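Okay, handing you the structure first.
With one protein chain withheld, the remaining protein chains of the complex are depicted in position.
This part shows chain A:
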Amino acid sequence: MSQKRNLPSWISSRDPPHPQPESKKKPKDDADDEHNIRNAPQSSSTTTDFSKLLEGVVFVLSGFVNPERSTLRSQALAMGATYQPDWNSDSTLLICAFPNTPKFRQVQSNSGTIVSKDWIAECYTQKKLVDIEQYLLHAGKPWRKTSAPQNTTIRVEEPFSVTEVKKWARDDLTETISWLESQEEKPAPGEIKRIAAEGVLTCLQDAIDSLEQKKDVGSVTELWSFVPRVVKELGKMESSSKTENSTASKDQLCKQAKSWKKIYEAELAQKGDEEEEEAKSRRTSGVASGYDSDETVEMTEEEIEHAYRNVSVDKVEANSTPSLSLSLSSASSASSLSCPRTMGAPLPPKEANLFKLIVKSYETKQYKKGLKAADAILKKFPSHGETLSMKGLTLNCMDRKTEAYELVRHGVKNDIKSHVCWHVYGLLYRSDREYREAIKCYRNALRIDPDNLEILRDLSLLQAQMRDLSGFVETRQQLLTLKPNHRMNWIGFAVSQHLNANASKAVEILEAFEGTLEDDYPPENELCEHTEMIMYKVSLLEESGAFGKALEELHKNEPKIVDKLSYKEQEAYLLWKLGRPAEASKLYRVLLSMNPDNYRYYEGLQKCLGLYSESGQYSSDRIEKLNALYQSLSEQYTRSSAVKRIPLDFLQDERFKEAVAKYIKPLLTKGVPSLFSDLCSLYDHPRKPDILEQLVVEMEHSIRTTGSYPGSDVKEPPSTLLWTLFFLAQHYDKRGQYDAALGKIDEAIAHTPTVIDLYSVKSRIMKHAGDLTAAAALADEARCMDLADRYINSECVKRMLQADQVYISVTSAEKTAVLFTKEGDQLNSLHDMQCMWYDLASGDSYFRQGDLGRALKRFLAVEKHYSDISEDQFDFHSYCLRKMTLRSYVGMLKFEDRLHSFPYFHKAAIRAIRCYLKLHDTPKSTAEEDEMSKLAPAQKKKMKKQKKAEARAKKEAETKIEESTASGVSKSGKRNVKPVDPDPHGEKLIQVEDPMAEASKYLRLLQKHSPNSLETHLLSFEVNMRKEKFLLAFQAVKQLLKLDAENPDSHRSLVKFFLKTGSTSAPTTEAEKLRCSVLEAERPSISQLQNKSLVEANKEFLGRHEDSLVHRAAYAEMLCLLDPSKKTEAIKLIEDSTNKVVQQTNGAHGLAREWKLKDCIAVHKLLETVFLDSEAASRWKSRCAEYFPFSTHFEGKRSSVMPDSVYNSSLKSNENGDTPNHPMGQTELNDGQLEAFKSLTVST
């Protein structure tokens, strides 16, 4: 065991020795063996070299069973022998357990040499060639092939001087590096030198190998893209000597090559050494000695251990980078191919080297190279499991997935006892996000090699990702036991306990870790990390309810905490928790002086003073106190806006009016467009909106007449009127008085037509009023006014989508959306940016237009984004532990846990399920025709036009793709072609066999993450009714009733359910009987149905909600469902509903009525599609057109469908912004003193 040639840090799969010397005995020996084998090729050339002791021996084993068999084999292999499973003409030596085995007799008859196992063992332990005589069982032909060099120190005449060869080495290195750098898949800059050196040496070794096998050097050079000078020289010498003599020269050449290799090794190692030193890598010692060709260097036990430790420490560092290299690193274990436990035959040195090359190429992403090497091995050993696996893994990175899986599976099959194969299999699954499968593979790998740190670490990441918390704890514990001297393992274990809901245990672990630290810890450069750890510990204590201890811990560590702000916040919070409000409030005041706009500090202070309520409701004396508090605070922090805004929430009536006036005035003067959204939350209050209205109307009036606010004589700037009007417009919009709102906003636009926000707000008002086309036109107008503003661009896209201008008009949504994406790959780029509002809005639009495929595509894209987000956390499992950002890490994990309850996902899932429901309800073949026949001729025409436009767009897109690929190729052959979406329009999506099964998938997610949403259970009801899963449907009904029994949809579901289950024929099967009995038993528990028929229940429902339109509609629908003959009665009931005027304090601006546009449209659809009464529907329509004059749905007389509307799509949109409703400047021309009237010179 002369030397340790250190492969890249990750290569070693073995653990460093345990700290206790006793325990390391056996494993360490093994480890050393491995290293020897690995080192063999590099330290060749002399026979005293241990790894060449048995060179030329081709042995066969007989009569041994494992583990002895594998031990023997690996020992022999370690000494350079070659193993063969069966005796053939190549074999030279049989190692036999006892005479008279079948093989013994076979070999005897072939007059081969047979030796006892003791010889191998002796040679191995003495590290020299022991005299074979006394171990011979049968002496036959020579036991070693003659060509192998034996104790030879023949010096070949050197044709070149040593210095010259050294120069070659240096030149080769630089050239290789530059060649590598010119490659597509180049290694990391830090690695490049090392890889270059190894490449040169491997090529040289290949040449030597081929010479030894009496082959031409030329056969080697063919395989290498870059041939080092030395090999070229060998080739030259070979070709020149060929003319004279053949084999002899090969021997000579071989010797020559070997001596040169020594020089090369020394030279390159030196180079590497310098390099490493520069990088201050602790790996140095290993690498340096590794390349040192002086084989006499014997390392002491201690040195070896030291080196090991260095390597492993380094390994951890290298591993923790959250990149692909992480996954690569684990392949490192692949290098332990000579592990005695493996079933597959270990490779001979040359192939072993090649194998290393595969691993390395994989790491450096030089896949082609790796593939070449793998094929070279497989040519000789077509069933070598680990090579097959590695080849598969390499192919996986080259996007050849199916082959990859095949190969890796094949590899595992061939070498099922190899942890490498299993590890690779796990990696493969991991790369495809099949974490469960990956975990299984890792577990298998660990069964074979239980202490493999790489695999353990990888496994722990997967477990964290999958929230296999108990497994995570276990793995982390094992990692800590194996390597307790590394901080990360302690922290990792603590975090795992924390996640496994054992915060106090986590604290214990952290304390134990702190116990191992020196007094002067932490060093200067780790202060931040240490702070994080302390703060994490404090938060753990807090979580486990030990506030006192947490505070103590905090105080104890104060000097070490660099994050002073968090310290104070935490301290204040803990003090409050501990019931020491006086101290806490003092701290909160300190915090406020640092940042008087932090709402949380105000909240904390209020809590300390006992003046806080969750609901925001306060008694009058508490309001007094609060008011006094904020009065004094506002004097202190004059510049804070929070201190002025917060009192508006709790003040009432006169006080409120006073405060809000004071709050609003400066903001109107200043011109703050967001003022209304700031105050929007006040509109939930019953009286505050009225107060606001009264106040702002007064202001408007005063400014108009006097130019100042009421009771003031300070002249306001001209813009104040504008912002006041702007505020009022939003106010009326909020209260549903669209007429008044439009009046105000138009006035504002006339006042200052250049303010973009005015158009945005007008667009919003039009949307609320029911005219989406006009809203889109206005949003586009706003967009045109500042083409550099992404927000208004997005807003415009959304409005266009809401107006269903997805593909009707060329100027519409998609094109507009693309304006802000990167050039080239347009909509894909929106996808890459996870632009979910766009996916949802365009999906909705497609859905409305009946294009289920495209709609589904968009909704599922959102789902994909969410799984991507969930996926993204993977990198942080190692990164955060290493960087010690523990609080944010745990926070992030908790966030990810409830990721799917976020609104966008909720919306997308609901819509996707709706799509599937619709798919289910409309059989595939007839769907389209149906769609067509249902449409009016005009719409049909529109559809046709649409189709044409689609076809055109498709063609355009195709040509674009062609172009882009064409241009892609031209770019020096380096293509970065994104996989083309095989189904861009979702046509395949709508071909699903069982839409309900798909729907159930998303339903489950909804039920898990949004159990409190009515919509979830409504959909569950719909889906399960269609699947005839009545008990599940019943569950949904029960949930609906629990959440909101009076909701019209809950009522509908209830009635529908019992109608359906009641009407099915008598139960025949056991399951049906069971179901019936369950329902029988459950029915009385539903209060709505106690001793009542459905008809009665329905009637009662109406009785409870006689005045509500939506409830009446639900009743009517159910009435008709229960008894179709009552249709007329049902329709009459709907038509008899009255739209009451909502009480208004100020009736001057039109009446606000009770009915919502949305509900009226729903009723209209009900009349049209359920009652199928077109007369009633049109009566309803004209009635609603009165209520909603802007609604395009009801064709209100002020909506854009009217031919005289400026927004009517048949009219050309005003490009120059000269909408007729903007007063032209005519009248103002004369009074302007600056008016300079000119026309263009071109005007005749």
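Going forward, contacts are C-beta pairs under 8 Å (C-beta built on N, C-alpha and C of every residue); 3 or more make two chains touch, one makes a residue touch a chain; residues count from 1.
Simple rule for what comes next: contacts and distances are computed from a predicted model.
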Candidate names "Geranylgeranyl transferase type-2 subunit alpha", "N-acetyltransferase domain-containing protein", "CDP-diacylglycerol--inositol 3-phosphatidyltransferase" or "Centromere protein N"; UniProt protein name, chain not shown: "N-acetyltransferase domain-containing protein"
Contacting the left-out chain in the complete assembly, out of A:V65, A:V714 or A:A1081: A:V714
Per the touch definition above, residue among A:P522, A:G671, A:P689 or A:G743 touching the missing chain: A:G671
From A:S504, A:T752 or A:S901, residue that would touch the chain that is not displayed: A:T752
Contact footprint on chain A, counting only the chain that is left out: 669-671, 714-719, 721-722, 751-755, 784-788, 1216-1218, 1222-1226, 1228-1229, 1231-1244
